[in-house]
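Following: one structure in structure tokens, then a few remarks.
The complex appears here without one of its protein chains, the remainder shown in place.
Here is subunit A:
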Amino acid sequence: MGVIDFIINSILTQASITIALIAFAGLLLQRKPFGEILSGSFKTMLGFLVLSAGSSIIVGSLLYFGDIFSEGFGMEGIVPSIEAINGQAMNDLGLGNQIALTFLAIFLFNIILARFTKWKYIFLTGQALLWMATMTTVFGSAAGFSGLGLILVGGLVGGIFAVAMPAIAQPIVRKVTGTDDIALGHFCTIGYIFAAGVSKITGKNSDSTENIKFPKGLGFLSDTYLSVAIVMVPLYVITAIFAGAEFGSELSGDVNYIVYAFLQAVQFVVGVYVLLAGVRLLLAEIVPAFRGIALKVVPDAKPALDCPVLFPYAPNAVTAGFITTTIGTVIAMFVLPWFGLAMILPGMLTNFFAGGTAGIFMNAVGGKRGVLIGGIAHGFFITLLPALLVPHFNNLGFVNTTATDVDTVTAGLFFEWLIHPIMNLFG
């Protein structure tokens, strides 16, 4: 009994080990050679620990930013980053184990739903599934679920999203790609449908974006981390200036307070870099294993692929959608605090991928004019939803941050607004 207790209480409570065991099972099911099973499991564990290290770096930088922002502007400044939410949930909230198992449960529910319903979508974007697992676990746990119940509820909700989101996007995806064999697997889909709706109403008979010639000059975006830095550095430095030398120096010690702000902004970028490197390592072994299983169980599956699958169909729409969405997020940043909501700073990564993909959706139904008006509305929408979650994140102890991808935000709001009150009724 002592040995079993030791395994259950001291080993399986360690998220890094649970995750390594999931990879172990996946590789075993694929009948990989034993050496590969061992190295794959070890790399997965390493991935989790790298992710944790990245998360600590991000949290350190966000704590500093939160302090100078409230000193400088007298309000809360929230950095939207699903990566930061995932990192803090896994480490600081101690939900790593549950998130890993929910991630697995989402896969299984996705397979079951695709096998037995008419929605034959298998969601292949592993990273997006990890973000979804994070949100259902965080808000499922806040609603009062724990243990197996938490994993099953989170898995079911996530599994439904994994088939429903490709399904609602499919009519427009079919129109863009000309085929029904490929689907879109990106958890920003509710935003795309909202943007397409606005575009359809406002963009009647408007010409396609593909006939415009865009000036080149957004080359700085060619690097993910540079695009994050380009927003974070001025943001930190300007905020530090507003917070003033006296307050800034309290935090910066011997270093000049503006130089310190600059270095903290760079630290944030480093954190994102390390965290995402961890995520890649973590998913590299698990995802192929379970994809293989899913596509075996559901042979007529429609693979739901990451958003770049649509980019080659309308590259101009991607640029246009990114620009108009960014304008919308900047407007929302200033408008939302009037309504008592937190100030949400623009998240360049989401603006690029979600804005770009929304651009393709909007162009397909409403042309140039649709992309312009729909994109601004989209930017506003994808800032508003995360702003609604901020008070809940704050209550749970998250530091100056909120989630990004709107489908995961919707899952969070679904738990907070519907499941949580129901649980309270019975609790």
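We take it that contacts are C-beta pairs under 8 Å (C-beta built on N, C-alpha and C of every residue); 3 or more make two chains touch, one makes a residue touch a chain; residues count from 1.
Just so it is clear, contacts and distances are computed from a predicted model.
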(request) Consult the UniProt record of the chain that does not appear here and report its protein name from "Ubiquinone biosynthesis O-methyltransferase", "Chemotaxis protein CheA", "Tetratricopeptide repeat protein" or "ABC transporter permease". (result) "Tetratricopeptide repeat protein"
(message) From the list A:Trp119, A:Tyr313 or A:Phe414, pick the residue that touches the absent chain.
(response) A:Tyr313
(request) Would you indicate which residue among A:Arg291, A:Lys368 or A:His420 is in contact with the undisplayed chain? (result) A:Arg291
(message) Touch as defined at the start, partner being the missing chain; which of A:Leu28, A:Ala53, A:Ile168 or A:Ile182 qualifies?
(response) A:Ile182
(message) Considering the whole complex, not just the chains shown, which residues of subunit A touch the missing one?
(response) 30, 124, 177, 179, 181-182, 214, 216-219, 221-223, 288, 291-292, 295-296, 299, 303, 305-306, 308-309, 311-313, 315, 318-319, 352, 356
